[in-house]
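To start, the structure itself, in structure tokens.
Complex shown without one protein chain; remaining protein chains in place.
For clarity, chains are labelled A and B in written order, and residue numbers in each chain start from 1.
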Amino acid sequence: MGETILEVTNQRTAFATGRGLLQAVDGVSFTLERGKILGVVGESGSGKSVLSRSIMRLLPGTAVTGPGSRVVLNGQDLMQMSEGELRRLRGPQMAIVFQDPMTALNPVLTIGKQISEVLTFHLKMGKRDARRKAVELLRAVGLPQPDVRVDQYPHQLSGGMRQRVAIAIAIACEPDLLIADEPTTALDVTVQAEILDLLQRMVRERNMAMVLITHDMGVVAGRCDEVAVMYAGRIVEKAPVTELFRNTAMPYTAALFASIPRVTDPPHRKLDAIEGRPPDLINPPPGCPFAPRCRFAEEACRRTVPELEGTATHQWACIKPLNREVAA
Amino acid sequence: MHYLFRRFQRLFIVMIVVTFVTFLLVNILPGDVAYEMAGMDSSEAEVEAIREEMGLNRPVLIRYAEWVGGIFTGDWGRSFINKEDVWHAIMQRFPVSFELMILAQAIALAMAIPAGMLSAYRPNGRGDRIIGAIAFASVSMPSFMTAILLIYFFSLHLGWLPATGYEPLSEGLWANLKPMILPALSLALVEWTILMRTLRVEMISVLQENYIALARAKGMSNRRILWVHALRPSSFSMITLLGLQVARLLGGTIIIEQIFGIPGVGRLLIHAVYTRDFIVIQGCVTFFALAFVTANFLVDIAYAWLDPRVRTRGAHG
């Protein structure tokens, strides 16, 4: 067993809306060890992005965190911390890479400035040292001509290069936890693999822990140690990646596998292959939230919400799991 | 470059139209200059003599062409009343008006930026609502009323600042600034609200941007996020307004210079209006229009500084 970096227990996050309370994250628990990568997979609206912001404690004012939610980073309970204390953790201990590199960088500040300010602010580095370190970081993330790029503005870079810059910003203070929130969704297919490889390399080289959030089962395949599948704000299946691929238990997970785009597909094929839409999170239906869209759903599925069950390594929230004898 | 050229073209046409219409109004419509100059009980012959002397009975278009030609060569004509050279008169007074405007804008910005930030930071919060109420009261208070109240309070009641007067810079910086404070404040107390509201609206949307979320994720302090990350991308509309407001402010200085007895271009114009000194009026209006057009050009340049996307567009296609 490695050193535990992150421990999330029963995280519940809701938003006050005009219609009522929207339960975006509904009782999520997991732990993450140093050097490991956890993939969090789900459709848009499944609560995975809210989960990432809940961990960073970067929620808007309308958000309400449920009682009993606990996020422990390096043994520190983030729920008990003041905003000022949290601020000191963001950067040096936890960092995030956002989905869209086109909008995640400040258009009026140079790239070098956006990297070095983290260093001067948190590590109290001098301006000159911070700049040197920024160039070094840009080189580390594979940006060509780092000493020229450092003085350029985001609009002068391509999307892939900007995402490299965003990664450089995230790793600048050597955080223990890196959250990558759909880091490749907004990028060209050709660049996606490069960015994912880079993230994976950074985690291994710097011995961090990473939560990799994506809607694409194909992304987690070769890169994650463990995968958590999210649906309607809950984790519905969790297992080491090979186990998950080999012994899929949840019909939803199976549907996600079926929706992985293949090279053999005709271009512009509609990727959203799962019939129906995610449930209304303000007035959720009774029973299993996936039941209305599930081919295998029975009467019992619509009555009670299934709890996570299974073995120590592989859990699922389904009363009729696939590929296995129904436990008595 | 193409864009700037087209702007320039348009502004040139605008200047022609403005000067021509002003010239027409002043020269064709009632209120005959020659009658005014000849005095109440003058004979028709005397009036005719004045017309002849000033070339007023030649076709309007020719006189206009001459006058515009004169503008380019620095000959803006001479006052009918005291024979003072118009260009010289304007140039002598312009620095005074300019100082007043710059001071007013500086005060307005110094009020608008922190207030706009505070409002945008928590829209509909307590601070936002208090600032909104103050702004509401401010716009309902025209500058001449503010001036009266400021004079009553700070000059007559407290005796801190003079109610009227002007001291040139040669008398010392403080001596020069002291009588300028109340006039500039009178103008600023109206101008700041519109700047503040513009900044507030734009900053509210900027604070929703992903790069602000990233700045927070980087652990930056709120002060740093507001001043370093959010202010510049939020100030484009405000800068545009700063340019457009020059027109309003030029109008505002007229009345403020009159109240506080400040010898600026506005006072020159008002005096010309009272004495029907048409050539001076014509010159002042032209000057104001030129100032407005120039201010708007400067705004375009300010954009380039604010937004690197504009600045580097030429170099990177």
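We adopt the following convention: contacts are C-beta pairs under 8 Å (C-beta built on N, C-alpha and C of every residue); 3 or more make two chains touch, one makes a residue touch a chain.
FYI, contacts and distances are computed from a predicted model.
K.L.:
Name the chain not shown, per its UniProt record: "Transketolase", "DNA replication and repair protein RecF", "Peptide ABC transporter permease" or "DctQ8"?
P.N.:
UniProt lists the chain left out of the view as "Peptide ABC transporter permease".
K.L.:
One chain is left out of this view; which of B:Arg197, B:Arg216 or B:Arg232 touches it in the full complex?
P.N.:
B:Arg216
K.L.:
Which of B:Val47, B:Leu207 or B:Ile279 touches the chain that is not shown?
P.N.:
Considering the complete complex, B:Leu207 is the one touching the chain left out.
K.L.:
On chain B, where is the contact patch with the chain that was removed from view?
P.N.:
10-11, 13-15, 17-18, 21-22, 25-26, 29-31, 121-122, 124, 136-137, 139-145, 148-149, 151-152, 156, 207, 216, 222-223, 225-226, 247-248, 250-252, 254-255, 258-259, 269-270, 273, 276, 281, 284-285, 288-289, 292-293
In this text, only the chains that are shown with their structure count from here on.
K.L.:
Please compute the C-alpha centroid of chain A, do the same for chain B, then give the distance between them in whole Å.
P.N.:
53
K.L.:
Provide the residue numbers of chain A that touch chain B in the complex, in ascending order.
P.N.:
Listed in rising order, the residues are 56, 58, 61, 86-92, 95-96, 98, 100, 103-109, 117-118, 121-122, 153, 155-156, 166, 169.
K.L.:
Which stretch or stretches of chain B touch chain A in the complex?
P.N.:
Residue positions touching the partner: 122, 209-211, 213-221, 224, 228-229, 232-233, 306-309, 312, 316.
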